[in-house]
Each structure stands twice: as structure tokens, then as C-alpha cells.
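Excluded from the complex is one protein chain; the other protein chains are retained at their positions.
Chain naming follows the written order as A, B and C, and within any one chain the residues start at number 1.
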Amino acid sequence: MAKEGLFKIGGLENVQINIGKIVSEEDEWEPMGPVPCPEVEDMRHWYMKLLDRYPPFYAPYCDMCCLCTFGKCDLTGNKKGACGLDMRGQQARFVLIACCMGASAHCGHGRHMLHSLIDMFGADVPVDLGTQINVEAPIMRTVIGVKPKVLGDFAKAFDYVEEQIAQMMDATHTGQEGSYLDYEAKAYHVGMLDSLAKEASDMIQMIAFKYPMGADVPLVDIGVGCVDTDKPIILVIGHNVIPSVAIIDYLDEHDMRDLVEVAGICCTAIDNTRYDFKAKVVGAIGRQLRFVRSGVADVIVVDEQCIRADIVEQAQRVQAPLIATNNKALYGLPERSGDPAEEIIEDLASGKMAAVAILDPEKVAEVVPKLAMIMKNKRKNIRTLPSDAEQKEYAARCYDCGNCVLACPQGLPIDRAMQELAAGNPEPMSILFDKCVGCGRCEQVCKWEIPIVDVMQKTALKQVKSEKFKMRVGRGPVLDTEIRNVGAPLVLGTIPGVIAVVGCGNYPDGTEDVYKIAREFALRKYIVVATGCGAMDMALYRNEEGETIYEEFPGGFEAGGVVNIGSCVSNAHIHGAAIKVASIFARRNLRGNMDEIADYILNRVGAAGVAWGAMSQKAASIGTGVEVWGVPVVVGPHGAKYRHAHIGRKDDLTKWDVYNMRDGSKVRCEPAPEHLILGAETVEEAIPLLARLCMRPVDNPSGRQIKLTHYMDLSMKYLGAYHDDWPIFVRSETDLPLARKEEYLKVLEKDYGWKIDWDSKKILEGPLRKQDPQFDPTNLERLLKGAE
Amino acid sequence: MAKEGLFKIGGLENVQINIGKIVSEEDEWEPMGPVPCPEVEDMRHWYMKLLDRYPPFYAPYCDMCCLCTFGKCDLTGNKKGACGLDMRGQQARFVLIACCMGASAHCGHGRHMLHSLIDMFGADVPVDLGTQINVEAPIMRTVIGVKPKVLGDFAKAFDYVEEQIAQMMDATHTGQEGSYLDYEAKAYHVGMLDSLAKEASDMIQMIAFKYPMGADVPLVDIGVGCVDTDKPIILVIGHNVIPSVAIIDYLDEHDMRDLVEVAGICCTAIDNTRYDFKAKVVGAIGRQLRFVRSGVADVIVVDEQCIRADIVEQAQRVQAPLIATNNKALYGLPERSGDPAEEIIEDLASGKMAAVAILDPEKVAEVVPKLAMIMKNKRKNIRTLPSDAEQKEYAARCYDCGNCVLACPQGLPIDRAMQELAAGNPEPMSILFDKCVGCGRCEQVCKWEIPIVDVMQKTALKQVKSEKFKMRVGRGPVLDTEIRNVGAPLVLGTIPGVIAVVGCGNYPDGTEDVYKIAREFALRKYIVVATGCGAMDMALYRNEEGETIYEEFPGGFEAGGVVNIGSCVSNAHIHGAAIKVASIFARRNLRGNMDEIADYILNRVGAAGVAWGAMSQKAASIGTGVEVWGVPVVVGPHGAKYRHAHIGRKDDLTKWDVYNMRDGSKVRCEPAPEHLILGAETVEEAIPLLARLCMRPVDNPSGRQIKLTHYMDLSMKYLGAYHDDWPIFVRSETDLPLARKEEYLKVLEKDYGWKIDWDSKKILEGPLRKQDPQFDPTNLERLLKGAE
Amino acid sequence: MNTIPFDPGCVPGPEMARLADPRTIGIAIKRAKRPILVVGAEILKDDLIDKAIEIGKKGTPIAATAHSMKTFVEKGYTDNVFMCNMHPLANNFTRNDWMGFDGKGNYDVIVFLGVTYYWSSQMMSAVKNFATNPLRMAVSIDRYYHPNAKMSFENIRDTEQFKSMVDEVIAQL
Partner (left out) sequence: MNTIPFDPGCVPGPEMARLADPRTIGIAIKRAKRPILVVGAEILKDDLIDKAIEIGKKGTPIAATAHSMKTFVEKGYTDNVFMCNMHPLANNFTRNDWMGFDGKGNYDVIVFLGVTYYWSSQMMSAVKNFATNPLRMAVSIDRYYHPNAKMSFENIRDTEQFKSMVDEVIAQL
């Protein structure tokens, strides 16, 4: 922040003032805490605290390391490689690399947008989030101690994140870190950076494009069936909304908006609807290959992230011209920003070129709508899915070799379905459609060159075409006013928790899973928040009344709300909400105080994340970034491929000692939350687990009672039994689910040897600890009275 | 660079001036070229030019991708994974990841040092490189268009590099880039960033610590035998010299310098000798495990990079306390900067703790020398290598299972050597010592727990102890004056080339290889430059006269010089020298002109790099950063594990068309240089290859004659034959090696069908092109006359 | 020539499961001091639950992961069935201080049946790499080739064949 030297002052070109030190004006909104802009060592005490209680468990995904030319090293059995690193270290290193990739994606995206937005609007766009938000950027305030006032201020966040990413990537180099613990600590650091980068990335688009906020944002269309195939269709795919916004602006300015469909896949889809309620959402990542293959799109515009690497080839297959608009994903295409729009349109429309890159969003906007109009006409007679005859021929061709089943990440029984289809029964194949993640790996190995993805889609065509659902527009941050309403019940536990449904679409058993999870918790008056693929995929189902989840439940951050926060970068507002509980409800200082705030959340805010289809490295950094702020995360079974989990041990209660801030005493607590990141095999397993992970040491009796009730109900509902750990959460009879209190007391007496006074129906002996309304838990020594 | 807002002016606390725009004073030393601070798309035309002529060849090191939870994907046979990426793309992505790791290591190191140095000296330390250097930071000038004047100015380089690394890491994320070409282009971008980061990193230490420069730097001691074992020995390992410098300063200030040995391994060793000529160099990375195991060190201080991941365990094994001083390599140790030195010393000396982290260099300096004194005494009776009896027992224990041979990256015949040793013959084992890279993998698999590394070292002990050699101190940048002397002969070819021996110690056949290469070329009056492990390892041999290579050859950047440039970050000065040829000799503008300068070097500066033991990701980014500036690189056979090579095709001459700047015409040239990066299996193969790669289109007749002579001589010497491509380099009879001109003319006539006029001994027909003294080659359209 | 994992990319490295016939695997379980059967979501398919119960009845305790417990309850067999989450369970297998469900110590032969392929594969990888001293052995009797196990069947397409193989394992107990 200090800058010395000679400066020229605008408008006073001939005056030079020698300035010793420039202090940018920064009102003292809060005193600065101990860890502003932390280096990893500054926050290491917190990271190590988490790792001590939730030690890493490794499930190596590969027994070798191939990262340097001493390799490959065989590390099987925790052997050391030529550099001295052992298997645990290597797995943790891989986690760190993945997190760096993920955080770089968020930061790279945000920084790129910031440049564009400053070009478009100047750096002075004020940070104005309306009257209901004062704590505008809770992560930024906390981590770097800065309160952004204008667009340009967010550069500080990216500066910090970039420097730190380089430092952490540095540590992944061969011959650097040697302990899995310090690799994990660094992964936590990167998770924290990731959360900051996301917040900055979403805020800059929000303030520049004036996205709507609050519970009352409208519902928009989602689903393949919503796309009006009578119009020219522009399909946008990715995460960076800037070229799409340019296209939409162009359509508006040229009175073409109603003539053309702008339909999106992945986060660009969500963010488009934040800008333009007419924009259509096709769906999440799982729909990408299949929607492209359907041939409906007349022009495909890709920006960055979550794009199929072979999108150019796929677009070509359906004769849709493709425009790449981002320097992260150029596919070897010529960059044509410098050429006249007409030339580019001509080259693409004539088929002279199948795809081009155009990095200038204005030029993209000039090219795409016109091109779409032309292509709509040209592509009229393009049939891309198999004809009935072809479909038959394909099915007949199947040799039943089973290669496709092996290649399928989900192991779907394509072979059998193909045989059934050949025999005239399309049903088994059409059932697979919903379980298929749309990856195309099956086609890669079919020696008979059956376009399996297309064949499957055709069997499900009717169902696909009828996909017309509603999704609430991504609404960005939780309002301070909402926090004021839910702060107390959340911390006391009477709102039993916040369930955050986030992440990608690599679901083990299809998209319906996320709908099930979200609805179960919404019905139970948890607050359900969602972003990204999860927010889209859960919209694809209806209740018995025919309502989608967004129609059934309100959109506010309130008990029983189902809140579409927004795209993947909007994830940060979920942390933001938890941080705001600490700030607004508990009046903790945020500035430079990350350890304290995360400690607050871990002990008090009953939130849990579920990244059921976590696929990417972003999901890795997102999950890590959720953990590091004190919120546990459950991933689907594919998540085991991230190689690590953070597993608490309820059989070693020494790990659960927490300080009472009031008197500095140590209190042995129940394991709440028990784990920080782990996987589950099925939703039925995940749901009770999530309920368990929402418990917190500070729950008051009625809060604990509610949480325990849900936990036990859900266990019985989905598992047919209770986990044997439930008594550990019982501090006194008042914690017990009311409806079955006696029954439970009996069990406690009989199976767990607790002493019960049956007259008063009070527990005399048994609980680990008593509930103490004065209990003010912390894991940080520095917060104890008398600590310096 | 623009910053707006309200500012307080130092000394005028109550005055606030509203400044529209601050322009930091920056004299117009050169007009700004077209690509200052380039984004990847700004330089993509250059990267793609290189890739078009030197297309990537992939040798997958793994047929699977394990980077996301869709995986593992089997990509065998160039199949596509679930994200649509094919095998080529995945290999290129891995290259990009490796380069990002490498560049991050350099940038992370430099940024960290910059913070420390500014803390120590302030940001105002002037960039003063003496009277013989005006072009102080050629890479920085070229790439970001900045001429650094004070220490603090280097922050601009790191700011830029960090932002770009995050952008490039972003592109490695699943669902981003789809074409191997664009991954490669991005790897080139990162290579360029790497060169910039290294330059900044070396310059800041040079100017802060006032390292010596020029040809006349002294010789210092290198080799295990140089370490005076009568004194307490502090062993420093790594790349970041700051804690070592603090230790040396402390020793000086306390008049202890002559009482204690400061011995180093890896780049910290080299950089220590740039600060203190009394510092000893043990050797390069290959010596690390073995020197530690010898137990000679009384205290081990590690900073960052190239440290064994199990160094804590290894130090413990020889009861040497270890201090970790860098946040990149903390090994899970407690950070004790906050504790009194006495306490730390007590804990370590008593064995209460085996190792600690101390991130504050001042504290390190307080602790280490005293601790070394104490430990010297305590460790007197520690014997770490096997006794004779133990040695015998170990050898006898060997079951001849051969596991160690399989585990050994070099496949050394340890089993047979062990049998011989058991039979009383230590010789075969002692011979292995020099071929062993010291990785310890053999010990990991010996079921009989034979400490193979120790056993081997013991057999070679006499030889090891007699290792007393001389290395010239790393001298940093090539002087402008030197460039003035060699610029013309280099470009004309009469100095046949610059051979840069760089990189790590993963040699296929031992350290002597680099000595052989360097000496061969020095004797032939090439300019030999060296850095890092290469610079150290080549010092470990003597000629017939008993001179080391640094004693045999002068240290100037001149024909027949052997120049120790310095540590790995000093590598940048090798690019710097080439850039300075363009600037000083050819008067090209550098500023924001990277494509032009790289083009200049590719066509004119006959330099080639050899990273014979390239091991790390840094070596990957270094190599890529050498290529991108137009200099070809040869790696040893382990280098094939980097997965790619850039192979020119002499059978497709269309790729070798070059513009003549004078008239814009296209000239079909000989393939010079033919490849940009490739491997060789043996030095005998590499040496003629390097000679070939030094040829350039602009060589004048006498230059080409000299280069061709060396190429052919070396081919005959090492290969017993000529490569069949030599005639392609012959433009006229004047290009032919003088001594055997007639013989060659005959061959050209007979085997290649050229027409010769035997009277005049002139070539009438045959050559691809005539030599043209007016030929002013470029690959860049923009440099052609008439181009805008 | 090589046995291909059910997920062909799931090739972990040089240590891959020995292909074993049901008899061999059955005997290995029989000989174990403290064997345990781990079942998951796929136990609900193809009546495998009945096989699991048979194994339980022969004295091998069962760890019921995912939501498999519900079916045990429905089937009325819960005697030596312990409901748990897989991740903490696998974590416990890698630790020498875990005392097992009965407090008597960790298990030595860990038999996987009816667990999603890639999920159990990862858990067996943890056992293979970290439960080495003393050696604890993961054994798969699922219908897949599981390289991260110590012993495994091949990939079996035919359900009846697979079930009869499981029967053969049971016959040895």
C-alpha cells in the first residue's frame, strides 16, 4: 500500500510533487485483527487445529508419482519416492495441486472479468448493494481487511490471491514440503484464497451488471423443453458471462431480443438469468454433450470452464459454428477479433471455417446474433439424432461386447439396454438417460462405432422435450436483514441448520439425488442454499403438486427456504452468510480476524455442505474453502477420488476439548461436527449424516432437541436404525426428541448404562457433559481472557 | 499503474490532494513495443510459430488421467476422457502444470526474498551493477517494459508473473483448454514468465547483497573433502540464501567465521559463495542424502527447493538437529521464531526436539552457530557410516533378490555389487557411487533392511574424502562489454556457439557427463556457461594436468570461456546475454518487444542449452523458457519423462521458410536450429547434436564453416560417422570444412548428386539456398518493410 | 493379457490384486483371525443381502455402510451387523489403535461385497497402502476385478455365475 516516488498529477501536468508515502484513504471501520492478508504461516495454527481434530485419511488414487524425472516412483505401502516423499505426502501434494488449479480458475476468471469490467465501466463503479446489505464483502473484509468501495478495489483481493497461489504452487514443487500435514495446511490456505477469489468475482459482476438481490427474484425457465426451437438458438456454455451479456445487450439494442433464444449451460446460464430474465437455462454440465448433440443450437458460444474439451468437434458434428471467447479455452483456433464481423460471419456461415476465437466481447456480439439468424435458416434440415431406421440399425449392430460398460464412469448397463433396444424395448435405455452424466466415454470404446449418447437420447426424447421447469434466479448474497432474523435461531439451533447444495454433476445415481436432499431438508425447515450445477439440477423435478422445488419453497434465507444463491462463484456468499452471523448477530470484528471467525462458525453455525456430484478441481478448492471456515462437507462416492477425507474420531474424545472463553477452562465436548470432509455412497446415507453434521456445541436445549430429532428421524427413515453415536449428543433429557423421550431414556438406560430418575424423567448419569448456557466455546488460545 | 483516489502526503498530514491519475516517473528510454506485459493471446502468434515449425511429439508417461472425479480416464490410443480431452491434450496439460509448478517455485522464491530484502534494506536499494552493465535487466525490460531502478521496482515483475501464473493454472482446470497446441502455447507463456521471475529473483539478491560480477570472480572450494571436519559444520541446503546469509553475518559479527564451516548443497551453496568466498560447496543435489548420511554436519539448515522430503528423518538418523527456515518446507514442525534463542538451542541440543521451524532469519542466525558449537562436541562420537564389521554383515545379509535394482531409477546393478562386496571385493560397489543419483529408493525396498546408500558410500569413502576441487564463484550477468566483444562473432558464427549447461543432477550415467560436454566445447572455443547443479558437478573432475575445468578455462563470456553464471535463478542471465546481443550489438529495441527479440535470437544467436540431468518441474519451466526465447535445448534420457519434445522435420522443408526483412521475400532455409527440445540417450549422442543445434541461418561463410567443422568432427569422433543431414547446411563450397573440403565435395557429388565444378572447386548445383550476406531473417510479418 | 479393472482407468500401480477363485478366497477368510464383511449400497441388488446374511450367520461380523442397514432390519437379521459410514470405517482399518466394533481389536481380513465399484476401490486402496504393519488385507468378492484388493474375482457379467461364486465362498466358511 506504500508507494514512493515522483508523481504527475492529472490536470497539473507540469507540477511534480515528491511524495514520501501515500496512504490510501481507508476509514477505520474496525480495528485490524492479527491476521490480515495472511501468509500461510500466519494461519497455520488454525489449519493445524483442524487437522489435529480431523486428521487426513488417504485413499490413494494412484500408487505412483509421476511428477518428476526421478519417477515414476512406486509409493505403494507408504514407501518413499526418490525425492524422499512418502505416499501420504504425495496424496496431500496432489490435493494441494488440485486446490491450486481450482482456486486459480476462480481467481483467473475474476481477474479477467475485472479487466473487462473496468474497460467497460471504469474502476469507479460504486459497491452499492442497496439498503439491506452493509457488510458488502464479508470474506474480503475478514481476510484482507479491506472494505471495497468501488469496482477497482477488488484488484486488491486478486493481487493477494495471485501472490499466495504462486507461493502455494511453489510448495508443490519436488523438494519442497515434506509433511502431509503441511501440504494439507497449504490446501486449507488455498481453500481460503478460493473463497476470497469467488467473492470478489461474483461481486464485481453483481455491481457492474446490477444483478438482482433478495428473496423476491423471479423464476426463470430451465430445461431443454423451454428452448423455443422456432427461433434461432444461441447456446452459451461456461462461466464467464461477459460475452453473453454483450450478446444480450446487442439483441436488446437491435430490437432482436424476442427473435432469438439465448440458452445456457453451466454457470454462464445462471448468470445470464441474473442479467436477463428471458435467458433460458438448458441445464448443468451433464446436459452439455447431449444438448449439443441434439443439434438444436444454431451457434455455440463458449467462454471458460466446464466446457467439453472436444466442443469444437462436437459442434462441427452438428454443423453449428462455434465461437471461443476466452483465452483459457482457445482450442487452437485463429483469433479473429481484428477482422470485420461480416468476414467472420461469412467464413462461418459458408462453412469455410467451423469455429473461430473472438476474444473481444463487442465483436462477439456483432457476429453471433446475425450468424444465428443465418444459421437457423441453413440448418433447418439438419437432423442430428438417429432416424428410426438408424436407431434400429445401431442397436442391431451392438455386439454385446460390454466395452462401453467398462468405459462408463457410472458402469451403466448400456450393453443390456442396447440388447433390449434391439429387441424392440427402448425403456431400459431411456431409464439410463437420467443416470448418465453425459461424458461420452462409452462411444470412445465402441468398436462398432455406435453413437451411444445419441441412441440413448433418442430413447428419452419425449421426456427430454417435456423438460420445462422453473428455477429461481441466482440472488447473490444473503441480506443483512435476513441474517438479523435467523442469526439467533441458527446459533441456538432452533433453525436446525443450513444445508448448502453445491458443486458439479458427477452424481452416482442421477440428478434426482440433489432434489431429494434439498427437499428433505427444506420440508424440515432447514435453510437450503444452492449454487451451480446443484441449483440447476434440483430444479428438474416436481412434487406431487407439480411444483418445482423453487415453486414449492420460498426463496429467502429463512427456515424452509430454498435459496438459489447463484453460479459457482456465488458460493462465496454461503460463507459470507456464516461470517455475517458472526459479524451482525454476534458483533465479532471481521477485519484481519479470519481464525476467530472460522472458529466462531465451527462452534456455532450449524451448517453443512453437500457437493454430491463434486467433479472438478474447483470443487476440491471450494470444498476445502468451506471446511477451512468451519463448515463440514459431504461429497458423493466419486469424491473419494479426491484422495483424502478429514475424519474426526469419536473414539478419541481428547480431540474434542474446547475452551470456554468465559473462564479459560477446557470442556470435553461431543464431536460436533464430527467430520470436516467425507464421502457417502448414497443419498440415503448422506441425509442423516448431514443432519448429524449440523449439530454444534452451543446448541441450546431446544435447538439440540430439534437437531437430534431430525437426525434420528432421518436415520430411521433412510437407514432403518439409529447410529450408535446419538447418545453422545445428549447432554440432558431436555436435548431428547420430545415425542419419543421415554423410549429414548429407556434405551439410554438399557443399552448405554445411563442412570435415569424415572420419577422426574431426568438423566442422572451418562452424558459427556452438561449443557451450559454460559458456554462460550473457542479453539483459540488467543481469545481466552487473560491471553495477550 | 494508474491509481486514483484520495491521498495523504507524507509530512503534510493535513493536506489531501485529489489526484486524477498518478504516473510513476518512467523516462522514455525506449519506445514501447507492441507486447508489453503480454497476456498469452498477445504472444500466441509467436508461440504458435514455434509450434508450427517444431510440433510437439508426445511420449505419454501415463496412459490415464487422474485429475478429476470423472476419472481415471483411460486415454490409451489418443482416446478422449470424460471431459472430452484426448491423450495429446492431457500430455500437454501435464506439461503446462509442470511448468506452472516450476515458474511458481522461481516466482515464489523471488517474491519471498523481495519481502525479506525490503524488510532488511528498504525498497530503495539502487540497481547498481557497476560501469560495465547498462542493460541491467534485459528480460524485465523486454517483457514488461520496465527498467528497474531500485529494489522495490522488481515487485512489478512479480505482480505480473503472479497474475499470469494464476491465469495459466486456470487453463489447466478440467473443462478449459481443449487443444494440445494451446496448452503448449501456454506452457511457452509460462516459460517466458519463468525467465522473468528468475531474472528478478537473482537481481534482487545481487543488488542487496552486492554479489561480485565479471570474469574475475575467485575460485572457491567444492567437494566433500573441502569441508574441515575439525570445525563445527553447518550444512545449508536449498535455494533461498537469506537464512544462510544471516548465519554468515552473525559469524562475522561475532568473530566466529573461522571457527565454523558453512557448507552448502544445491543453489544455496552457490549463492553463499557469491556472498562469502569462505563458504564451502559440498555439491549438487545428488550429494544430499549421502552427505547427510555421512553424519559430518552438526546442524542442518534447510530453506526451500531441492530438499529431500524426508530430511527431518535423515537428520534425525545422524542425530543432527534440523532447522527449517522457509514456509514452503515446514515438515509439520513447530514454528519457533517467537521463542528465545536459548530455549530453542536447549531443546535441540538436549534432543528434546529433533527439528524445529524458524522462519525469522535473525532468529536462525542466533540459534544455529551456537547450536553447531554445542553439537560438534556432543556429536563427536557419532559414527554414522557402517563399521567394517557392520559393512561385512550387511553385505552378507543380501539375499540377492534384485529388488533394489528394480527400484533404482538408474537400474544400477546393486545386487551384483553387493555379492561382490560380500565376497570381499568392494570395487564394483564403489564404482556405482559415481553413477548413483543418491535417491535412496533402493533402501525402501530392501526387505533385509540393508542401508544400501551407506554401504555404497563406505566403499567409496577414500575417493569421497579426497574430493577437493575448485569452482569459480557464480558471477551473475554477462557484462555489456563482453557482449560488445562477442556480439559480432557470435552472430556471424565465428564463435561457433554458446553452450549452456544447466539443470539438475538426474544424470543417466553420473556427473562426469557434464564435465565431458563442457570441456569438449570449451576446448573448441565455444562459450560455455553453466548454472546450478551443472555448474557444481562439472567442477568435480580434473584434466590430465590436474586442473579443474574452472582452472583450465577462463571465466569470461568469451570463446573458450567456462562461465559459472550462478544458481538456478541465475539462468536468466543466459537469456539475458542473448537478449543483450540483440540490444547492444544489433540495437534492437527491447521494450515490450519480446516476439521480435526471440525471433532475433532464434535466427541469429547460435546458442544451445543442455539440461543433462533435468529432473524437476523447474527444469521443465526453465527449458521451456529457454526455447521460447529461441534457444534449443537437449535433455538427457530421463527428460523423456517430461512427456513432450519439440521436433523439427527436416523432411518437410516448407516449415523452414523465413522472411527476408530487406524485401519481404520468403527464403527456404536449412533447418537451423532443427529442434527446440529433445532428448539424447548418451553424451556421445548429445555432443554432436548440440553442435548441430548451434547453426543459424545468418551464419556467414566462415562462421558456418567453423560450425560445420565442429559438427562433423564431433560426429566422427563420437559416432564414427556423419549424420546424413550435413549437406543441408552447405550453402556453398565456402561453408565446407577447409581441411577436408575436397573429400566432402566428392561425397556431395557421389552420394547426394550435387554438381561440382572441379576446376574451381565450386558447387554448381545442390544447395538448398545460396548464402546471402544481405539476408536479414525474421519469422514475424510485422517486421517486414511495409507491414504496419 | 492383463486383467482389466471394471473401470479400466483404475490401474493403481505395480501392486494389483491377485485373481483368485472363490475357494481360495473362502479359505483365506476362514483362516482369518478377525475377518469382517463390509457391505454397501449394491448389497440391495441381486439378492446379495441374503448372501451377506449367510456370511453373518457363519460368524463373520458385518459392517453395514451406505443405507444397507435398512435391509438387514427388514430382513430381521441384525445380530452382528454394525451400521457405520464407510469413510470413518476405512480410516479405522488403517489404524492400529482402533478396537473394532466389539472392542476386541482391529480386523485382519476385510471382505467387500455389494459396494459401488469406485467407492470401494478407493477404500481398498487405503487399506493396501496404509494397513501394512501389521498387514490387513482387503479382499473383494464383488463381481468386479478390484486391483486395490489383495485378492479379487475377475469382472463377471453373468449375475447367476457371480452369485454361485459367492455361494462357493460361503461354502468354505
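Criterion: a residue touches a chain if its C-beta (ideal position, glycine included) is under 8 Å from a C-beta of that chain, and two chains touch if they have at least 3 such contacts.
Remember, predicted model here, so these are calculated numbers, not experimental data.
Though it is not drawn, the left-out chain touches A, B, C in the full complex.
From the options B:A640, B:L653, B:V747 or B:L784, the residue with contact to the chain not on display is B:A640. Checked against the full complex, the candidates B:C37, B:L406 or B:A586 give a single residue touching the omitted chain, namely B:L406.
Between the chain not shown and the residues B:E547, B:E685, B:D713 or B:D772, the one that touches is B:E685.
Interface note: of B:G424, B:G546 or B:G720, the residue touching the hidden chain in the full complex is B:G720.
Listed here are the chain B residues that touch the chain not shown: 57-64, 74-78, 87-88, 402, 406-407, 409, 411, 508, 637-638, 640-641, 643, 645, 647, 649, 651, 675, 678-682, 684-685, 689, 718-721, 723-724.
Residues touching the missing chain, restricted to chain A, are 64-66, 71-74 (touch as defined at the top). Hidden from this view is one chain, which touches chain C at 1-2, 4-5, 8-9, 11, 13-14, 16, 18-19.
Simple rule for what comes next: only the chains that are shown with their structure count from here on.
Averaging Cα coordinates per chain places chain B and chain C 50 Å apart. Centroid to centroid, with C-alpha atoms defining each point, chain A and chain C lie 33 Å apart. If each chain is reduced to the centroid of its CA atoms, chain A and chain B end up 40 Å from each other.
Listed for chain A are residues 61-62, 64, 74, 407, 409, 638, 641, each touching two or more other chains. In chain C, the residues touching two or more other chains are 7-8.
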